[in-house]
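As structure tokens, the structure follows; a few thoughts come after it.
The complex is shown incomplete by one protein chain, all other protein chains being positioned as in the whole.
By letter and in written order, the chains are A and B; residue numbering begins at 1 in each of them.
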Amino acid sequence: METALISPANAWLFGFIPTMIFSVLIPVIGVACFTYIIARRAAPLVRARHDPRLNHIGERLMAMLKYAIGQYRQPRYMMAGVIHITLFAGFMILSLRSITLVILGMHSGFVLPGLGGVTGQIYSVLKDIAATFVLAACVVGMVRRGIFRPERYDVPKRYGKDHTSEAVFVLGLITTLVTCDMIFEGAQVAAQLQKGLHPEFLLPGMGSWLAASLLSGSSLVTLQRLHLAAFYLHDMVFFFFLCFLPMGKHFHVITSIPNVFFMKLRKGAIKPVEWGVDETKLDELKSFGVKKFEDFTWKHMLDFYSCADCGRCSDQCPANAVKRPLSPRFISIKCRDYAFKNYPIRGEMTPKDEPLIGAILSEDEIWSCTTCGACEAECPIFLEYIDKIVDLRRGMVDEGMVPQSLQKPLKAIEKRGNPWGKMEKKRSEWTKSLPETCNVKLFENGDEAETLYFVDSISSYDDRMQNIARATACILSAAGEDFGILGKDEKDSGNEVRRFGEEMLYQDIKAHNTEAILDTNVKKIVTADPHAFNTLKNEYTGLPPVEHISQTIVRNIRAGKIRLKPAEDDGKIYTYHDPCYLGRHNGVYEDPRQALDAIAGLHRVDMLKSRDRSFCCGGGGLMLFYEPEEEQRMGVLRVKMALKAGANVIVTACPFCLVNMEDAIKVSGLEGKMEAIDLSELIQRHLETA
Amino acid sequence: MTQPIFAYITHKNGVADDSALELIVAAKKIDPSAPVTAIVCGDGAELDAVCTAMAAVYPEVWKVSSPALAYPNAEVVRGVLVNLLPAGAVTLAPHDTFGMDLSPGLSVKLNAAFVPDVVGIEGVDGVTLKAVRQEFGGQVSTHIHCDMASGVVLNIRSGVFQADDSKASGAVVDKSGQAGDCKAKRRFIEVVAAEVGDVDITKSDVLVSVGRGIEEQENISIAQELADAIGAVVSCSRPIVDAKWLEKARQVGTSGKTVKPKVYIALGISGSFQHMGGLKGNPFIVAINKNSKAPIFQVADIGVVLDLLEFVPELTEKIKEMK
Partner (left out) sequence: MEILVCVKRVPDTAENEIVVNGKGTDIERGDLVYSVNEWDNYAVEEAIQIRDRVGGSVTVVTVGDGDSEEILRREMAMGADKGILLSDDAFNGSDGRGIASILKSEIEKGKYDLILTGAQADDGAAQVGGMLAAMLDMPYASLVNKIETGSGNTIGIGREIEGGNQEMSEIDLPCVLSIQTGINEPRYVGIRGIRKVASVEIPVHGAGDLGIAAGSVGAAGAKVKRVDYFVPPAGEGAEILEGSSDEIAEKLIELLKSKGGIK
């Protein structure tokens, strides 16, 4: 068959060097380099801790399809998301074309199996479109990164150098790749037209068509040169790009799909201290948590490699928003830079036996996290932060590095089962001022009941929060539930103890509570504290089903056991603040809203940041005892959001949220204009008494 | 009882500490008829000034002069006292950072009994001294019986024995010759002054002082607004400084500043003696605290048992209206 131009597989350089040599050499060298680089990058992962991620393959594949291939979370940031989806889809389509091109250099007229005939024609059009869109996305991306510079991408001085140049450079490489292909093909078609041969079909308006049009006046010699030059430039850039990816944030191009496949499937539960070590054998471990880099699991290292530096985590992070010394994005970046430094591509690998705290991370940074999970809910490729933070805290606790303000509550929990060190016998004192119609059974007195109301520390002891306990008891009573409390036999649920890295104390109180609960023979557990709800449901084992009071309320409303009075016409506009441990960690978004909407005539609005984008109140449990450096309080920001939504009542469903919201209202000087109330209190007020 | 009583006088810049006038009151509670001798250690003109002043209060003043005593180093002073004091002496010292340094060891060296931080003296029965102390941060008190047959050293809490109008025209006896070599294995180098803040709480006649009851750093503004309304300065107790909510220079107490205001408004301050130790000059004390059992109500003139977070803004508002 006569061809318009000599293909790279048959061409000669200077008339005596067959270009085929380059067609073979470039891929061989490229693939060799790439293999070497990947092997070097894999080195720390091999030394890392065990992490079983090969279970639930079906579920993993589905998640991979949805989140990696389907780019499901990308449009949460619309502009960047659309650009990324364009690039990603383009990459997927063009990868076949690139492979074809590489082989074309060795075998003229090569087509991938299955891409001949009509399919090939369709693919050809498709990839024309893809390449053109990728080119457009690159230009938009470069303009956006280089000129508009969204704040999210800023790198504060203390975190190292700006990454814009790297981003723009890579966009430039991609631009070069697609442009080369366009010229390669455009020149071919232009030559075909000049020679009067039947030209390949090019979709008008697309890049290759444009190239063909622009080149239509060029001489055949020029076209031939351009054709070959574009080919080899593509070939070289392609393999350079491949080897460049593992050098920085664009490693995600390679690692993100497996990273999503290996994602953490069960939210709400913190990883064990050491995978494969039974809770009863923890005493035998020499060291706890992450102290040096190699203490991370291989998946957590893969996370560092996979971070695309998109900054969404930190953009959503409440700690970052109030200028605490924590930015989840830079946990990843700093750890990746550290890995690259100690495990370089060339030269000796120098794993350091030094603690990360002090070297690249600071104590305040790690204590600043409220474990709200906003970062994890946002990350398009499912990087984990909470488990890493907790592992780092475990390491600090093991070394005794615990802020003084946290030592007292931890010790008090150890001694008395509550962070204030109050007496055990006073744990049920809140029941003394209950209305007569509400009777709370006490298991410690030998009472029996169907349901256990797990109160947890703050609602048991805090003067203000005891009202939540009373409201909860009244609701349960109104619904005709047969329930009781553990009283002095209840200890703190330990949700925060675990998240603050004191695993052994957590194990102790978990064992104590589990035994106390099982002794009661209850069929069901209800709690109004999402922190207790989370750990009882996700981390305790062998317990009866656990329900949050909002679920109990909705269930009983549906069953007609609870009837609610309509709202008074008092101009109140309610907004529901999703507690992190109810919403993000356990997916309970609808029940509390349904409970509110069951109050006829109640005017409810949602804040801009709600459901899985809810903004943490400032944290509960031990976070109440920690005083981080911050410019303002998270709660204050949250109250402003409620104000902006037009609300004057913030309803929450967590005692810690209520503490922080009420404080924030005072601090913001909004007393009288804004109020906060717990869902259970609001429902109790509207209980229709029979 | 025939045991002689001695009072150790601490002084600074040629002026005796307030405790000097309180110790003689405490001494009279032990034995109203016993002559009480003041012991003043020091050097130069400052020492003479203090001795002269003490001679107007105490019937006898022992003066011990040495360059080694220019700064009150308890290790040196203890050696001096061991040389000077007769067997069976009753020795009083203030329970402050000097007295705590001096007295326990002194009692051992004199083979005398020791009662620290005395808040009450209920008399003597034979050789048994009956005193009152406090334990558990002042939450409970205890009666103490002390065998003073071979002498006793008492550290007296400052402020509990109100100075009376004791007058004397005592003689100053120079005991320097019997003081010994004034050497010790601990040598004073210098005093590093506490950081100076932007406000001098010692210069204000009216202080609005905040304690743990303020709960949150943000609530300090409540105190500041009251202070602004009445022309006062905000001071605080130690927990507030420990939490870094206010600077050290605003702390009232034995480990903070000693202040002598006319009016002291204590917001959410429990009233530990370490705090009250920094409050001198018998000010008019108003305590606002929701805990009616707070020890501050024992020493305050006026008490308000309400939640300060609610009451104080109300009070401030009223004061502003009035103006």
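Convention: contacts are C-beta pairs under 8 Å (C-beta built on N, C-alpha and C of every residue); 3 or more make two chains touch, one makes a residue touch a chain.
This structure is a prediction, so every number in the text was calculated from the model and none was measured.
Across B:Lys203, B:Lys244 or B:Lys318, the single residue that touches the chain missing here is B:Lys318. Taking the whole complex into account, subunit A touches the unshown chain at residues 282-283, 288, 397-402, 404, 406-408, 410-412, 414-416, 420-425, 502-505, 508.
Where subunit B meets the chain that is not shown, the touching residues are 73-75, 78, 96-98, 100-109, 113-117, 133-147, 184-194, 205-206, 230-232, 242, 248-249, 251, 254-258, 262-263, 265, 284-287, 292-293, 296-306, 310-311, 314-315, 318-319, 322.
Just so we're on the same page, only the chains that are shown with their structure count from here on.
Those residues of subunit A that touch subunit B in the shared complex are 627, 633, 663, 666-667. Residues of subunit B touching subunit A in their complex: 216-219, 243-244, 309.
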